[in-house]
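Every protein chain but one is kept in place in this view of the complex.
First chain written, first letter: the chains are A, B and C, and each begins at residue 1.
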């Protein structure tokens, strides 16, 4: 579960004291969830106009407990429990942004973004261009991908769809550091941002820089240097890929792992560069394979690094089935370490 | 403009008489719009449970005049003018299908499908699987892609998104023959089908078989045999590609043109076969290039025919900009014959 | 909430076995939910588990008014609906366990129960998503001139969603036979109605579509049955849709993950006084419609039935992995 606001403040105080004692606190380790909480709190403290809106983010604390305690802290004016009306919520946030506020929307899960997709795609993403750049709707939409016996309608992840849309920025961080840095940039930025979390990594811990920092909303990052095969992924998939890479290393296969981090704009150059070294690529994602984001990465990389490819680019994704509830079937749908390892080996076969 | 129901009946009578005179009437040429009208009329005549629902399909005749005259002919019970409520319309059609009817929905344009996408993706496409195959929601959703100074929110085409969804069938015919045969199969089938037309090809004429025929909802088709480069496209893009191929032929470049026709399930085998002969591929579409369906085709073909590719697979798509209204800018966004020709030549460079 | 008088008249007109059957169903749901919470704790049930405890009278009373040709679609808090309409407790528990013998062969789980013999087309997990579907079912009944109705059950929170309004408007324009039954348990997950709805009574929203509506005490199974009978009559007479707002209360958390930080123990304790099961039990005894012994017997029979259901679920096997691609498309 999430720490309370007090725990959060405590952690910050400790870090500050540590810093004061001149002791490097660069090794402050916090959870993905707390990284998000810090980003939100810091931005709300920085800018009066930042406010939160979403279903059950107040008294309930958010379905993934990211906003717990914030309503007591900031009141109902700045932490709004919204009706179950995703289209209306995002539309109202778009209007509030046009009116000068800095809305941070929480859509409980990305599955429900389908109900708001007209406001995201036909309004938020188009307003700046459609009106000749005279104004814009810089709304930040936080939502979560994920699964866990939740059934067909609650286990999807549509990041590839949103990556298709000009005017929108899409980020899907896998580490606490990126989560905090990206969220703060998104809230300060001038574009609508879809910020996709993952329900299965909120408790992951990671080191983050001290104090107030932001990260530009662009660029993939090489998480592991390697020479034999490049693995490109993002969010939980990047973590899964790191695990697979470790295991492959023991077998003498040396993988370079790239965390895409930002899905629009997509940093193909970094992947192509890596492929020019490894000559092999596997893309790992949790979406259905057909028309998942892996398709774009594969298509773009073969354009950029065609002459360097020694094997077909492999794609690892979900089986093309609506997610079944039964535990044993669900396990077969979502790719695991073994599927990644198999795909890597196939590019070497 | 569309012919009236009378014209339609007239044309059919003529054809029947011709057939009676023993004269082959295989060369009966009709428009894409009339092919759709014939399919709808024939299926409504065949099955009492087939009914139409959509905005302005009655007295107004449909915004692309496909259903003109049908309400006078079949009454308000079977031709329902729906409120502007895309989500509700598709939801009601899903329920009606579960209740034993055969709804044929018209969503005025594919842009508005965003408002109904939750019903399409989370309901229509999942119900059969989610309930263990015990029942299904065989709803047919007709909609139109297209553009023409309609602005940013009315000029999109999301076929690639829908091709991502298990449980859904997606067709996007380019000829009157396919349009009629696919629509009849869709109405008789047991799965939800997204049937995507194109506002700029309704007047195109083409030869169709006589009488009652259906076409299975699968399989690409080679429209033009060639040896140098394969061009894969669909809908209006396939027609554009044929034109480019003719022009390239004059320059001594012999293209094979494949009309994908059905976008889910996607027939990669036919494209891969062709590439094994031509060793080069260009995919042509009207969507934004990033995460357009061309990405999937490129990614899948390099998997299937990696060793046969002599050049990077080229992708021709729209510029990544919300569609501007200004005529001169719009022309630059949507790919034309020249862009296709340039892309083909690049694969030969 | 204005508490209506228990429908005493019905108490006298119904046959005893019918009254006992209503009691048995409420009892069955109550025990089923208690035991499934326990099975969840044992890790045999995964994902979400939304318990119906405290709201039993709504499903039992309303569904009792449905005939064999009527249809039902509901939201995800659906164990009670499945049991009330006659699904086998073993099949329902097996579904919660994700077994092949479940009502959807383990594919749907707790939120997507179904019982097609009685046209219960399932529970749906996208809030309000099934409401337009109900309108469509009603359209099919009208189109085929069937003497039947479609009942749609949803929560107070879903009346704030656009899908609800698009569905009610279409149902009213087309005058289709649909009973819209809103379970107003005052909360949508962790949010009290007053923060998200402009009006206190969700039935007020039916006025926007000229749909006749009534507010009913959802803790009184006979009042629910009476209201539902009125609704069925109205719909079958071709007068179009009907709206029932059942005032009720969820005794347990929204799902097993609920921290219940949004309402205080006192409130919950107070509302537990309106336990539909106890209210009806006392009513039956008070009006001499049943002997203590008869009711105890039912309680015991239900206990045994649930025990067998759990055993059945336990002994059933998980879906065969080789069938994972089945049912994505029809034949």
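Observations on the structure shown:
Rule of thumb we're sticking to: contacts are C-beta pairs under 8 Å (C-beta built on N, C-alpha and C of every residue); 3 or more make two chains touch, one makes a residue touch a chain.
Only a predicted model underlies this, so the values are computations on that prediction, with no experimental measurement involved.
For the chain excluded from display, the touched partners among the shown chains of the whole complex are A, B, C.
Here one chain is not drawn; of C:18, C:117 or C:210, the residue touching it is C:210. For the options B:55, B:178 or B:256, the residue in contact with the chain missing from this view is B:55.
Here one chain is not drawn; of C:199, C:257 or C:301, the residue touching it is C:199. Although one chain is not drawn, its touching partners on subunit B can still be listed: residues 55-56, 58-61, 63, 76, 81-85, 87-88, 111-112, 115, 148-154, 319-322, 324-329, 332-333. Contact residues of subunit A toward the unshown chain are 49, 51, 77, 80, 82-83, 85, 87-101, 103, 118-119, 122-123, 127-136, 138, 166-167, 169, 189-191.
Listed by residue number, the positions of subunit C touching the unshown chain are 160-166, 168-169, 172-173, 195-199, 204-205, 207-211.
Here is the rule we go by: only the chains that are shown with their structure count from here on.
With every chain reduced to the mean of its CA atoms, the largest distance from subunit C is reached by B. One finds 42 Å separating the Cα centroids of subunit B and subunit C. Taking each chain's centre as the mean of its C-alpha atoms, subunit A lies 34 Å from subunit B. A separation of 37 Å divides the Cα centre of subunit A from that of subunit C. In subunit A, the residues touching two or more other chains are 87, 111, 115, 151-153, 320-322, 324. Looking at subunit C, residues 104, 106-108, 112, 124, 126, 162, 328 sit in touch with two or more other chains.
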